[in-house]
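Only a single protein chain was left out; the remaining protein chains are all shown in position.
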Amino acid sequence: MERAVHDRGGWPTDARIDRREHELADWELLTDALVGTLMREGVMNVDELRRGIESMPPDEYERASYYERWLYSVETALREKGVLAPGELDRRLAP
Amino acid sequence: MSYRVGERVRVADRAHEGHHRTPGYLKGKIGTVERVHGSFANPETRAYGADGRPEHALYLVGFAQRDVWRDYRGREDDRICADVYEHWLEEAG
Partner (left out) sequence: MSDHGHDHPHAPVTSGDEPPAAARARALEDLLVEKRVVRHEDVRQMIDWLVSRTPADGARLVARGWLDPEFEERLLADARAAALELGLDPGPSPRVVAVENTEAVHHLVVCTLCSCYPRALLGPPPDWYKSLPYRSRAVSDPRGVLSEFGVELDDDVELRVLDSTADIRYLVIPRRPPGTEGLSEEELAALVTRDSMIGVAQPLATAPAG
């Protein structure tokens, strides 16, 4: 059975655990708070957040930082729900 | 709640397309019910926008590490415990 990329328990690795920590950057807190607000408002739920994260292409999942995964997922959910039109956020970001 | 504390259960060894909360390393493994948490919304439907009803019973199930990992380094009675929803459990006698 092929394993999904997020299903990490016992995943073969000898990697030591990097114990460096960083204080959350503004955008990370913002992403967390946006998701929290969307959940409180009933726009999306935690299972949708998790499912969206799990739907990332595996190599992207492994490369992405924690809140990059959240952002990917919340964008996915908002597009599915029709809150964001396809490409809307990209257009907003275009110079 | 079909299972009681102390009962032996097997985690269903089945593939599941889509979101679910049963970790692969426990599929097919036999453990013991350690706690009955009560009923919770089903994440498998809630993850796709539904309300997660009907709810499913959720159990804390404990497994002997030696039964889960062939070459586990530790004590005989070390345990790994995880929360598993009832529809992923089978009687193990």
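A and B are the chain letters, set down in written order, and residue numbers restart from 1 in every chain.
In the analysis below, a residue touches a chain if its C-beta (ideal position, glycine included) is under 8 Å from a C-beta of that chain, and two chains touch if they have at least 3 such contacts.
These numbers were taken from a predicted model, which means no experiment stands behind them.
S.K.: For chain B, which residues reach the chain that was dropped from this view?
M.R.: 21-23, 25, 35, 37-38, 40, 43, 58, 60, 62, 65, 68-69, 72-75, 77-85
S.K.: For chain A, which residues reach the chain that was dropped from this view?
M.R.: The missing chain touches chain A at positions 6-13, 15-34, 36-41, 43, 46, 50, 53, 62, 65-68, 71, 74-75, 78, 83-84, 88-89, 92-93.
Assume only the chains that are shown with their structure count from here on.
S.K.: Calculate how many whole Å lie between the centre of chain A and the centre of chain B, each centre taken as the average of the chain's C-alpha atoms.
M.R.: Chain centroid spacing, chain A to chain B, equals 25 Å.
S.K.: If we count contacts the way the header does, which residues on chain A are in touch with chain B in the complex?
M.R.: The contact residues of chain A facing chain B are 1, 3-4, 7, 9-10, 45, 47-48, 50-51, 54, 80-81.
S.K.: Quick one: which bits of chain B touch chain A in the complex? Just the residue numbers, please.
M.R.: Listed in rising order, the residues of chain B that touch chain A are 15, 18-19, 23-27, 43, 46-49, 52, 68-69.
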